[in-house]
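A single protein chain has been omitted from the complex, and every remaining protein chain is retained in its original position.
== subunit A ==
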Amino acid sequence: MISYQNLQSVRWRRKPIWMPTAKSKLYRIPVKPVIPEEEKEEIKRLYNNYRTYIKSIRRFLTYKHSVLLMAKSDTEQLKKAFDEDFMRCKEINDKWNEDLKKLREERVAKQLQEEIEFAKNRMANLIKQKEQKLAEAEEIVRKEKQMVGTFITPENLDEVIEKALSNPVDYNFAIDLEGNRIIGRETKPEEQVSVKQ
C-alpha cells in the first residue's frame, strides 16, 4: 500500500520532455560561448586551488567526525577486545591440547608395546629358522657320512670295475597282456601255453 500522506504535488513550469521541439525554435542554432584564454587559465587555477582546499577540509573533517575511522582508531578498545578474544581462544586451545596429549600418550605407549612384541616375534622366528637350517645341514652331513663307505676311490677302483663287469645289470623289460613285467632282454616267459588259450 502506498501512503499518500507524504506526497507533495509540484507544479512544473516546463513542458514535458516527450513533447517535440517548438516550431519557432526548430532552426535555432545556439551560440557557443567564447571564453578568452586568460579567463580560461584563471578558471583553471581557481578550480585547482578550490579542489586542494576542499580536499584538505574534507580530510580534517574526516579525522574529526568519521564514525568508521573512530571505530578503527580506538586502539585501546581494540587491543582489549583482541586480548579478550585471544585469551578465550587460548583456553579452548589449551583444553584441546590436553585432551590430545592424553590420547597421544596412550597411542604412543600402545605403539611401543606393539613394536617390542613385533621385534620379539621376529627374533624368535629368526632363531627358529637358524635352528631349522642347522638341522637340515646336520641331516645332510649325516647322510653323507653314511655314504662315505660306498665311495669309489683310486685304491678300490679296480675292484669296483671288476665287480661291475661281473654283475651286468639288464634294465630292459617287456609287458605281457596281463600287465606283468618281464625283466631282461633275453628272458623267456615261463607259461607261454596258458597265454595262447
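Here is the rule we go by: contacts are C-beta pairs under 8 Å (C-beta built on N, C-alpha and C of every residue); 3 or more make two chains touch, one makes a residue touch a chain; residues count from 1.
Please note the rule applied: contacts and distances are computed from a predicted model.
Undergrad: For the chain not present in this complex, what protein name does its UniProt entry give, out of "Small ribosomal subunit protein bS16m", "General transcription and DNA repair factor IIH subunit TFB4", "Trafficking protein particle complex subunit" or "AMP-dependent synthetase/ligase domain-containing protein"?
TA: "Small ribosomal subunit protein bS16m"
Undergrad: For the chain not shown, which residue from A:I57, A:V108 or A:I152 touches it across the whole complex?
TA: For the chain that is not drawn, the touching residue is A:I57.
Undergrad: Could you list which residues of subunit A touch the chain missing from the display?
TA: On the side of subunit A, residues 3, 5-6, 8, 10-11, 13, 43, 46-47, 49-50, 53-54, 57-58, 61-68 touch the unshown chain.
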